[in-house]
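Notes follow once the structure below has been shown.
All protein chains but one are shown at their positions in the complex.
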Amino acid sequence: MEILQVVGPMVCTHRHPGLETMPLRILQDTNGKKQVAVDTIGCKPGNWVFTISGSAARLALGKERKVILTDLTVGGIIDFWEENESKVSS
Amino acid sequence: MEILQVVGPMVCTHRHPGLETMPLRILQDTNGKKQVAVDTIGCKPGNWVFTISGSAARLALGKERKVILTDLTVGGIIDFWEENESKVSS
Amino acid sequence: MEILQVVGPMVCTHRHPGLETMPLRILQDTNGKKQVAVDTIGCKPGNWVFTISGSAARLALGKERKVILTDLTVGGIIDFWEENESKVSS
Amino acid sequence: MEILQVVGPMVCTHRHPGLETMPLRILQDTNGKKQVAVDTIGCKPGNWVFTISGSAARLALGKERKVILTDLTVGGIIDFWEENESKVSS
Partner (left out) sequence: MEILQVVGPMVCTHRHPGLETMPLRILQDTNGKKQVAVDTIGCKPGNWVFTISGSAARLALGKERKVILTDLTVGGIIDFWEENESKVSS
């Protein structure tokens, strides 16, 4: 599971129906590379979170007989994290 | 889910029957790396989109008893996106 | 789905029985990184192809009650492609 | 399966219910890139471990009718490992 920081919400009115109205967040790693994840936990910009990818991301949102089409879901908010902790110490 | 920009359609007459006649798009990230995705939303060259990968990409196209053999499907068009937003801010 | 160029066939007499006698191809990306894929389309050295990865690669070869153990399968031959099209334009 | 070194536990009180109270560990590769994994083996900071990713990570934790939503699980502690063994020998 990856460690990423929340940038903010992603506005996307034109989306695949399989994502329903799930809240989407833009996250970035320590190099600034951005990804999009579904958030059911309510993370805020600046929070450091870890993300669940692949088929587990989809199961994390499973409601009865419905499938939410995501490949990345926020798994939790990390209690204490400093950005430079995750930099290469080389 | 990744954030990519639409380059244009991909012409591919000789393809696996499991892809049927699905429209294929060439997408690229901010480093210029290109990938191919199935598009059911109707994105245009220049649009910034996010993509669904893995088994979710396949489920996104599921029709009754048919399987579309993709590992990348356009999930939605992002309303506002500036290319330099997704660059490394370092 | 990735865009790769066919280098040639891969000779591998000592292989997992789950791959049967499937034709294997060596493919490379624009940086020269090589991968191995199952080819059911008949691509030739020099062709630019796109590849299907993950569980979709396996389903692409599914015969009745048989499973072919691949994680990469050629999805189609691209009609027009120039190597420098896929380089970083920066 | 990847080879990673244990940094320490990850404190995360606000987490997805699908992870239950599974112990989470922060691991890093030889470049210092960090990831989060579920640990059922009891690895200690400094241990070199290998990790199981994807759907296998989830199955590794499967209890009857329960699904633990992870994409990375510690698979074992390596008996002998020197950090510089895993550096590029070029």
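Side notes on the structure shown:
Labels A, B, C and D are assigned to the chains in the order they are written; within every chain, residues are numbered from 1.
Keep in mind that, in the parts below, contacts are C-beta pairs under 8 Å (C-beta built on N, C-alpha and C of every residue); 3 or more make two chains touch, one makes a residue touch a chain.
Since we're looking at a predicted model, the values are computed, not measured.
Summarising the interface, subunit D meets the missing chain with residues 1-3, 40-41, 50, 52-57, 59-60, 73-80, 85-90. Although one chain is not shown, part of subunit C still touches it, namely residues 10-16, 18-19, 24, 26, 31-37, 54-55, 57-58, 67, 69-72.
Keep this in mind: only the chains that are shown with their structure count from here on.
Between the CA-based centres of subunit A and subunit D the separation comes to 19 Å, rounded to the whole angstrom.
For subunit C, residues touching at least two other chains: there are none.
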